[in-house]
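As you look at this complex, bear in mind that one protein chain is not there, while each of the others sits in place.
Per-chain residue numbering starts at 1, and chain names A, B and C are given in the order in which the chains are listed.
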Amino acid sequence: MALHRGRGFAAINYPIGMNLGGDPSQALVHSNPGGKFMVALSSIDLGQGMKSVTRQIAAETLGVPVEDVYVDTADSDTGPHCMGSFASRGTHRVGNAVIEAAREARAVMLEAAAEELEVDPGDLVTDGQGNIHVKGAPSRTITTAEACAAAQFRQGRTVSGRGIFLIPLSEVDPETGEQTPVSCFAHAAMIVEVEVDDETGEVAVLEMNSAYELGRALNPKLVEQQLVGGAWMGMSHAAWETTEPYYPDRDHGPIDFNSYLMPGPGDIAPHSIAVLERPAPDGPYGGKGPGEMCANPVLPAVANAVFNAVGVRIDELPITPEKVLRGIRANGGARPQGRP
Amino acid sequence: MPVRVETFDSLDAAASALRSTRSARFFGGGTLLMRAANHGDQSFDTLIRARDPSFRHIRSESEGVSIGAGVTMKEIIAHRDLSFLIPAAQAVGGPAVRNMATVGGNLYANSPYGDLAVALLVLGARIEFVGQGGRGVEIEEFMRDRDRHQGSIVRAVVVPRPRDPSSFRFVKVSRVKPKGISLLTIATYLPQSGGRIRGARVAYGAMGPRPLRATAVERLLDGQYLDSATIERAAAAACDGIEPRTDSLASSWYRREVVGIHLKRLLTGDRR
Amino acid sequence: MIEFRKEYFADERDDNLNEIGKPTQRQDALGHVTGRSPYFDDHLFEGLLHIRCVRSPHDHARIRRIDTSAAERMPGVVRIVLGKDVPNNLNTLLSLLDFGIDDEPLISDKKVSYKGEPVAAVIAESERAARDAVAQVRVDWEVLPAVLDVEEAIKPGAPVVNDVYPGNRFVYHGKYDHQKLRFGDVEAAFRQADRIIEGRYQMSPIEQAPTETCGAIAAPETNDRYVVYTSTQALFFSLDTTSKLLRVPSNRLHLIGGTVGGGFGGKVDSLHEPMAVLGTMLTGRPCKYIFDRHEEMQVGAPRGAERWYLKDGVMNDGRIIARKFTGYFDSGAYTRLSSYAIIKAVGHLPGPYTIPNVYADVYCVFTNRTPATAMRGFGITGVDFAIECHMDKIAHELGMDPIELRILNAYRDGDMKAHRRLAKNTALIECCHVAAEKAGWPLSQAARQASSLRDGGGARAEIPHTVTDQHGRVEGYTAGSYAQKKRPSGPAGQARGPQSPASHPSRDSIAVPSSFDRAPQPMSRPAPSAPPASAAVAPPPPPTAQRPAEQHAPEQRRVTRFSSISGLRRR
Partner (left out) sequence: MARKPLQFQLNGRHQAVFTDDGQNLLDLLRRGVGDLTPKYGCGQGTCGTCTVLIDGEPHLSCLTLAETVDGRQITTTAGLAEGAELHPLQTAFMDNFAAQCGYCTPGMLLAAKALLDRNPSPTREEVVEAISGNICRCTGYEPIINAILDAAGRRNQRRYG
């Protein structure tokens, strides 16, 4: 018996958002008299970090520290319409809506500050630390808190903003499929190294090296969370998971986390990730959305690595030891393809 | 109707309650019965418990170690007299499950569960029942028609100590690391005298509906030196007379193809 | 470990921002580590009732009779709900976007088309009481033949899974039993190709498996409204679906969610909100409807299986000059979101490569299994598996390095894609470079010198003369749209010419109007002009006749249409 190592490659791109009935999301932003801001959304945080990324986007746009902003998600009475958290649309669509809402609120805040400082709003800048001052004259300054208080109690202005971002529906031509599916694409390339046991067909993922281009990484830690967890899920889809192990036969469908197979903490492989950031022209600060595409390159890369290791093409997922062993038997033994 | 729970201080009282109550089950650690109750299992409406201390004893006896049926996997792992069972007890579930799962429950578990029972099977354990005198029954007899014993309570399992610990080997093959359910489990007990195997016992888990003996393999090993030729012959016959089960982890075909490989690796000490 | 390669595309970014790009702690981190984050089930209600469904044990069966008398007498049972109790018991999620025909009951009362389909719901004082009563509901089934394989399902005489679509195929644009992609002439290019390489690929059905199962709690709110705590991934899909199925004005529904124990797509089209609100409407008490793990695994909608056939025309130097797809999405018994996944997939083909001739027929097929829905990578993951395994196969057959094959065929800024939009903001080649570098995978100098910013556009920006066909034509459906709803739409295909038989593509070359109303693309930069192809890696010149790209100027959008991808009605 022998263990055979193999390397497999895959490269993918991924459409950000969707083309379905128009793709809108809305956001509302307002401040209290203390210059602390609330963002109201009906969007959902599934763990991907919707609350956190929109909070940073709002703070950046308003020109205030992130601590001055909190995001409330998913209350249909207070949060304006959003299609939902799917299709990698959250960061891109909701983020853009938050920018528009925050811009409007910022404009009112600067008008209030201008009135207090008796200058033109166009001459004012924020320092991101909670201060507003005249361009080139830092001494002529007012805090965002003071500006918002003045708006509320002296000037009668609402420091608030509404935002919507809509990618309108693109017609799809019945004859050619012509359409504008989405507005931007993320990219990835991955090399997976596996070890295949030619007596049992067992496949172990030894190492992953990847490069992901995601537009701007709005929060590097949230990006890392998605890429690390997503690659694990890609491994899982490649070699473990299915609700119907004998598809299209429906028998023996798993009913719990013991029979529904996923890699355990002892199966995970070292994953070295490089992130490239080519800003999306229409993305919030150039952001795209890493949430879905991060899993996709792993599936074919594992299949290609198995072929490189033992010369067996598994073109039906998942890549189970049984399928690999049947392939090795059909070939009359393992046929290592040589290290690329 | 909600599940009733009746608790008794003595196993004997619990046993008579179990006999007299229709659709009652005896409750050990709960890993099987609470799951069934949570799922709305309609086959029982009463759970019977016992607080009897004897239910949880671990006691050395002349012919081996007597383990109360209420002893958990965790307690087996922690007990110095049972170190030979650690590989099997450690193979059961994660830490939380091992704190709950009992020896008695493991005997009644259906595949792919029941890893400890595979070890008990090769070691020739004896099952003692509450309220039944005598020596109880040999474990393979118990496994053969386990349902007949549904109505009775296992008090303890008496496990002979392997004369030479190295003569007992155990492996659980799973798809998930470090812990997953069994694709197949193999336990071998190959005591030797004069270098030859005497009284070989080999058992599998997850190959059938419950743990079973690999008698063809035992016959090939008995009286032989444990050399590579013998191991090859044993591996080739690993599935003789056995129709492996198909489940969500693997097909009957796959189990048949690899059980010999894993048996060979276990016997040659090739653990990867 | 992770590194951020800032040197790439640095000139396209301003990295000196205050908050963007900072590793700021998550807003919800403290709630998570203290166990205080409020998921839908973390709201306690006095007198909460529990809903459990009676489910089909059969893949396909007619319901002759449902006897609930024994169940009604069970202790703790408050109410048993049947299909007739649902005010508007037929829906399809995307009808909210005027896409597709209502085809799925909330509680089925005539027939079931998958194992696990609900035919009754028990509302009881405790979960256990509900489970016990479910076990007492007697259903008289007439078991029907079932079909479980996508290619079996579309054969003549196959059992009809979904009565709305007797052909077991979703209908696109009220016109075809599949979605077409046509770009150039693959058949002509196959004849020019040095080799033809084919493959068949199967994506498995996959459970989203969030650690929190799908569920919702509804309760009467003051002001004669209903409050709903929910695990939904799409608050307004859930709100509008509930409003439609129960005929409740949407402003009488107050949905609260937003903190969810994982979704991965499985909570986009959940039917827990309408079921819970229905329970509350019928009992006046708070009602909880939640999947147990067994239901989440086998009844909750998975990522559907996909089967893809690929046929490529390849030159010996590695250029791919034609790629043909036939795809089958296994939608299960009802439409849910599979119809849309195909639109998304077709817009994605032929993958991140510039191939001058592309053809796809993609079918949304109904089978007697759990309806499929979204999952992470929806519509793309399956075909990317097919494409990238196929690319590896091509590299092997040509004896070519698999990464260099990708770089040679990679799409670049300014290239025309098969869905007839110019590529921009591309970065596939750079990802290939960095991944290879990290893994110590040697690349030729030519491959290393390639760039997404160079050698695109020019001839590669043109739309080839395209062959179209009428195969797969269906009758009896009319395309509708939000804009047309007010007036009844005319019979299908009246204005169309004669239809060719649905077997082989007709060879007549219809000049295709090459511009449809497209989305405005804010902030889009002009596509780079195409310098002469560098000697390094010459990207493939399109081999077939060209039509000028000017015809691509964006056209004034017609009246705003909420949706008309395939809003359709059964005539």
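Worth pointing out:
Quick note on the criterion: a residue touches a chain if its C-beta (ideal position, glycine included) is under 8 Å from a C-beta of that chain, and two chains touch if they have at least 3 such contacts.
Just so it is clear, the structure is predicted and the values come from calculations on it, not from any experiment.
In the full complex, the chain left out of view touches A, B, C. Only one residue in the set C:R13, C:R293 or C:R412 touches the chain that does not appear here, and it is C:R293.
Note that of A:G49, A:P80, A:P248 or A:G311, the residue touching the chain absent from this view is A:G49. Touch with the chain that is not drawn comes from one residue among C:R13, C:R128 or C:R406, which is C:R128. Among C:D28, C:D330 or C:D361, the one in contact with the hidden chain is C:D28. Summarising the interface, chain A meets the missing chain with residues 46-49, 221-222, 224-225, 228-233, 256-258, 262, 264-266, 268, 271. For chain C, the residues touching the chain absent from view are 25-26, 28-37, 39, 41-42, 44, 126, 128, 209-213, 260-262, 264, 292-294. Where chain B meets the omitted chain, the residues involved are 2-5, 7, 27, 30-31, 34-35, 37-39, 47, 49, 74, 93-97, 99-100, 178-179.
Here, only the chains that are shown with their structure count from here on.
Taken pairwise by the contact criterion, the protein chains are fully connected, each one touching every other. More C-beta pairs in contact connect the chains of A-C than those of the other pair, out of A-C and B-C. With centres taken as mean Cα positions, chain C sits 47 Å from chain B.
Separating the CA-averaged centres of chain A and chain C is a span of 18 Å.
Shared interface positions of chain C, defined as residues touching 2 or more other chains, are 294.
The set of chain A residues that touch two or more partner chains comprises 253-254, 260, 262. Touching chain B in their complex are the following residues of chain C: 74-75, 126, 128-129, 131-132, 134-135, 292, 294.
Here chain B touches chain A in the complex through residues 112, 175-181, 246-251, 253-254, 257-258, 261-262, 272, going by the rule given at the top.
Those residues of chain A that touch chain B in the complex are listed here as 1, 3, 197, 199-201, 240, 245-246, 252-254, 258-267, 320-322, 325.
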